[in-house]
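Taken from a larger complex, these chains appear in their original positions, while the remainder are omitted.
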Amino acid sequence: MSEFSHWNEEGRPKMVDISKKDDSKRTAVAQSTILIKKELYDAIRNAEIKKGDPLQVAQIAGIMAAKKTPDMIPMCHPIQIQGVDFNFEYQQVDNGYELIIQAKVTCKGNTGVEMEALTAVSVASLTFYDMCKAVDKSMIIKETFLLSKTGGKNGDYNASNI
Amino acid sequence: MSEFSHWNEEGRPKMVDISKKDDSKRTAVAQSTILIKKELYDAIRNAEIKKGDPLQVAQIAGIMAAKKTPDMIPMCHPIQIQGVDFNFEYQQVDNGYELIIQAKVTCKGNTGVEMEALTAVSVASLTFYDMCKAVDKSMIIKETFLLSKTGGKNGDYNASNI
Amino acid sequence: MSEFSHWNEEGRPKMVDISKKDDSKRTAVAQSTILIKKELYDAIRNAEIKKGDPLQVAQIAGIMAAKKTPDMIPMCHPIQIQGVDFNFEYQQVDNGYELIIQAKVTCKGNTGVEMEALTAVSVASLTFYDMCKAVDKSMIIKETFLLSKTGGKNGDYNASNI
């Protein structure tokens, strides 16, 4: 197990110096899931017909949030992300529907984009909640986690299964 | 079931006009949970002895994020939050530990602070992940949801159980 | 003609003290127009069929920009806007199409929301340009101006004609 890298000698957090790390292409994919009632699902489907779609707003908010990551997560390095895309999928479950949200972030740099991908799906989830909370306040944002990453000296990572 | 309030007639999202709503004291409490391995839990405990603590950084990031909510969630109204506080608790579970994070946000205004509380716990969770990901990338942020709210014309809300 | 209110005695700009002004409900409507080629108009229409729409992104960006106005316009007071909505309309002209963008901003406060409305339409126009510039870089953002305002001690304002 690796050691913590964010603490300085006095036990206070620092932004670790990454200036000796080399640039490489890196990607990260994160996933979040929202559990919604059938009534909300139906309402969204109807709204979609009228050309309105919470996923549109969620996706735009998620992309903008990926860019804000170093402004939100204190020890994150500023990086120049090169691309962000989203995938949304509804799945029927016993007690309603699950909306599965995935975001993929790409960069060329000397630090990874895990936090950017996780921030993107989290803010997309929160935005979806905000767009729909007038209909249902009981939505639950379920498992949010890193699905995979590539690039960097520590090699690739894939979440086994959950 | 209420109707969607964020869509204008053409089916595009708008920021709904709340100028006719009255000011009242409002609170919201949100909760998030992170599942961590025993090894990480032990590592944190040891780091704590050295006076460093991921919860410190998570709490500060969460408080700052509550203030940024209208900058992140597109249709959120800007409000002047009056207070933010956090509660953290570790619970032992079969496969390690769960860290339960709760944030309470208070305001006086004509719109609620649900999104502020949800954003606060989400960013606190993401920050905790960032502080500890060098040790364990497989952490899962579990149920994130609104625990309760008070104030406003729609009355109080309490999540029944999950 | 009124005198300038932003200059202090040494000739440097200041944020004027508005603490003696009373709160009132205020609205402002601003308008901007983008001149686009027929080819771009057709391309957008086709893209719309695929459920993508530059107006969606423009509207969301414009709403978020209205909230950022005091962060962009140096002497603007921070205010809590209460609502933002957009209206879009395409009109055929000799050399293609004109997209007319209008934004209405509402607040309760002691300073107006003209700059918020103007910033909203300007950023919506810029976003529309960004979404479509791969197809046509020669778009021109035409007249951007204040269409009307209500509230405040100076009374209502309506742009006569242009």
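Per-chain residue numbering starts at 1, and chain names A, B and C are given in the order in which the chains are listed.
Note that in this section a contact is a pair of C-beta atoms (placed from the backbone, for glycine too) under 8 Å apart; a residue touches a chain by one contact, two chains touch by 3 or more.
Fair warning: this is a prediction, and the values are worked out from it, not measured in the lab.
Asker: All chains share one sequence here; work out the copy total for the full complex from the 3 shown.
Answerer: 6
One rule holds in what follows: only the chains that are shown with their structure count from here on.
Asker: Go ahead and note the Å separation of the Cα centroids belonging to chain A and chain C.
Answerer: So the centre of chain A lies 31 Å away from the centre of chain C.
Asker: Indicate the whole-number Å distance between the mean C-alpha point of chain A and the mean C-alpha point of chain B.
Answerer: Roughly 15 Å separates the two chain centres.
Asker: In chain A, what residues contact two or more other chains?
Answerer: 51, 56-57, 60-61, 64 - these are the residues of chain A that touch more than one other chain.
Asker: Quick check: in the complex, which residue numbers of chain C touch chain B?
Answerer: Listed in rising order, the residues are 25, 55-56, 59-60, 63-64, 66-68, 80-88, 106-108.
Asker: Which residues, counting only chain A, touch chain B once they are in their complex?
Answerer: Residues 1-7, 10-13, 39, 43, 47, 50-52, 56-57, 60-61, 64-65, 68, 71-76, 114-115, 118-119, 122-123, 125-127, 129-146, 149, 157, 159-160, 162.
Asker: Give the list of chain B residues in touch with chain C in this complex.
Answerer: The contact residues of chain B facing chain C are 8, 10, 12-19, 70-71, 74-75, 77-80, 109-110.
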